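Missing here: one protein chain of the complex. Every other protein chain is in place.
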Amino acid sequence: MKFKAKEIADILGGTVDGDPEVTVTAFARIESGKPGAICFFANPKYEHYVYSCKSDIIIVNRTFVPKEAVTATLLRVDDAYAAVASLLDYVTAQKRSYRRYRGLRCRVRLSSKIGSKVYIGDFAYVGKKAEIGGFTKIYEHVYVGDGVKIGSKCIIYPGVRIYPGMVIGDNVIIHANAVIGSDGFGFAPLEDKSWKKIEHTGNVIVEDDVEIGANVCVDKSQMGSTVIRRGTKIDNLCQIAHNVEIGPDTVMASQSGIAGSSKIGSHCIIAGQVGVAGHLTIADDTTLGAQAGVLGNVKESGQVLMGSPAFPLKQYLRCYAAFKKAGK
Amino acid sequence: MKFKAKEIADILGGTVDGDPEVTVTAFARIESGKPGAICFFANPKYEHYVYSCKSDIIIVNRTFVPKEAVTATLLRVDDAYAAVASLLDYVTAQKRSYRRYRGLRCRVRLSSKIGSKVYIGDFAYVGKKAEIGGFTKIYEHVYVGDGVKIGSKCIIYPGVRIYPGMVIGDNVIIHANAVIGSDGFGFAPLEDKSWKKIEHTGNVIVEDDVEIGANVCVDKSQMGSTVIRRGTKIDNLCQIAHNVEIGPDTVMASQSGIAGSSKIGSHCIIAGQVGVAGHLTIADDTTLGAQAGVLGNVKESGQVLMGSPAFPLKQYLRCYAAFKKAGK
Partner (left out) sequence: MKFKAKEIADILGGTVDGDPEVTVTAFARIESGKPGAICFFANPKYEHYVYSCKSDIIIVNRTFVPKEAVTATLLRVDDAYAAVASLLDYVTAQKRSYRRYRGLRCRVRLSSKIGSKVYIGDFAYVGKKAEIGGFTKIYEHVYVGDGVKIGSKCIIYPGVRIYPGMVIGDNVIIHANAVIGSDGFGFAPLEDKSWKKIEHTGNVIVEDDVEIGANVCVDKSQMGSTVIRRGTKIDNLCQIAHNVEIGPDTVMASQSGIAGSSKIGSHCIIAGQVGVAGHLTIADDTTLGAQAGVLGNVKESGQVLMGSPAFPLKQYLRCYAAFKKAGK
């Protein structure tokens, strides 16, 4: 990136208070600003940094009145916090190019159908009869199995593995080394106490606007589909077992796991390292606190749960206070 | 897949009650049946779906007497539940082909020994003096280090990494992006409070009939071997540290971890997100409940444990009931 203050003001609909020609090439946080960088100031707690900040530009609210001398050029906008998100968007969009590209060393099977302006990196493999929509970017080292369907404007980062027959919607982002479509963990006990594999012939459907983190695993179903519904966001290292349905618009933080056949409603917030047992239904708008373990259905929507087994947060905190007291 | 009702009856030893020529191309669950699909009905709770189901074939127990009109062709067998598992097996086996294949863009070092009818996908790498048994399938992007031995009839999914010198038995399945043979996590504290790496020169032995999930990590030992014993099944995202021994016939659900040098007995059931500390011995037939944390040896076999630190489940549930009561 490389922007003059006046260019940024144009992008954000702001005004320049200082040198309109000053140029920045990087973002920085206000507490670690340096020459050539642009910072933003939104949280009043950080005001003292404004006066010592060495960045060349600081984005501030239009209403901000400095109490001391400021060396940086100030860029005044209606909402400094929102303006930064917009600027990050703008910069990212600038970097993204939609052009046809085939790595010298990729392999795309002839019977696959590839949309327009698709990027396929070196060492990527696209299997037979796979379909990839327009403007999608398949990074280096990605494996797209036979018959996989991927929508348009997706970003599939290096080393993602998509087993044969899986279905990915539009505008989906999948981070490096995530695995979509491994076998569900299903075994029947035999008389000699060994385990017989139950074959899984279903698939995984990832709907539009989903984001899946690095090293996430999503297992395919025994029959039917494991479904990640529209707009759901899944953080790194999560486990989504066979036949699970989750979302739409649910978020799930790192290292959480949902066991087989459970249904997680819409707009849920699942914190880190949470576990949900199998064959459960979790109501819409449920919040599960960090490290919660859910062993029963959650029928009433809008609850906040914690503990293992989990129960309502407020009660949990009182219980935990009593627990701590008992050890004094 | 594509089957007529009469063909399925032949495979399963059943009888057709309806149109023997009706053709299906997919499995479906009874609650989401659709034309062209085959369902099964085993759990009496789901009987009402039999009458509304739009699938063309439903597998039912021989003894089933419908209480209402059924539009689907019924396929009667001794045990509908077992029949479906058999049919899933049959379909999966049909899809599996044992033929020699070399991807155009794989690399197999000349000093390796490859058995008959082995599949090696594009971008797979097989190192020097590695040995791969007959009928094994090495998917695209797999890394097989120098001197690795892999048995026959294994399936190694895309992106699996097997460090040099590791040993894999027969009929082993390893899912995508699992790592076999990374260094154990061992460091000695130095006087300046930094850490000195302890080198690991041992290996990992994965015995016959083991299944290892996606993104699992199995570390090699310092000396000697980390051993996954025959028939053990490990779910996605599990951690098996250096010098661990586990199994035979133990199952371990997703996101669980076993710390260094612990021995897990045979026929144990380890639920999700369980942790077992290092240098412990866990008796045969132990069951560890979800999110349990085991900090001591488990000497008596057949116990069910929960909590962190873990203790017997029944007691745990009473304790937890008291804990919840204290917060009311």
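Think of it as A and B in the order they're written, each chain with its own count starting at 1.
FYI, a residue touches a chain if its C-beta (ideal position, glycine included) is under 8 Å from a C-beta of that chain, and two chains touch if they have at least 3 such contacts.
Here the structure is a predicted model, which means the values were calculated and not measured.
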Decide which residue listed in B:Phe3, B:Phe64 or B:Phe123 touches the omitted chain of the complex. B:Phe123
One chain is left out of this view; which of A:Gly169, A:Gly186, A:Gly213 or A:Gly265 touches it in the full complex? A:Gly213
Any idea which of A:Leu237, A:Ala259, A:Ile282 or A:Val298 touches the chain not displayed? A:Leu237
Mind listing the chain A residues that contact the chain we can't see here? 1, 26-29, 32, 85, 88-89, 91-92, 103-105, 121-123, 139-141, 157-159, 173, 175-177, 209, 211, 213-215, 231, 233, 235-237, 248-249, 251, 253-255, 266-267, 272-273, 290-291, 320, 323-324, 326-328
It is residues of chain B that touch the chain not shown, namely 105, 107, 123, 125, 141, 143, 159, 161, 163, 177, 179, 182-183, 185, 187-188, 193-202, 215, 217, 219, 222-224, 237, 239, 241, 255, 257, 259, 273, 275, 277, 291, 293, 295, 308-309, 311, 315-323
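The working rule: only the chains that are shown with their structure count from here on.
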Computed distance of Cα centres, chain B from chain A, in Å: 27
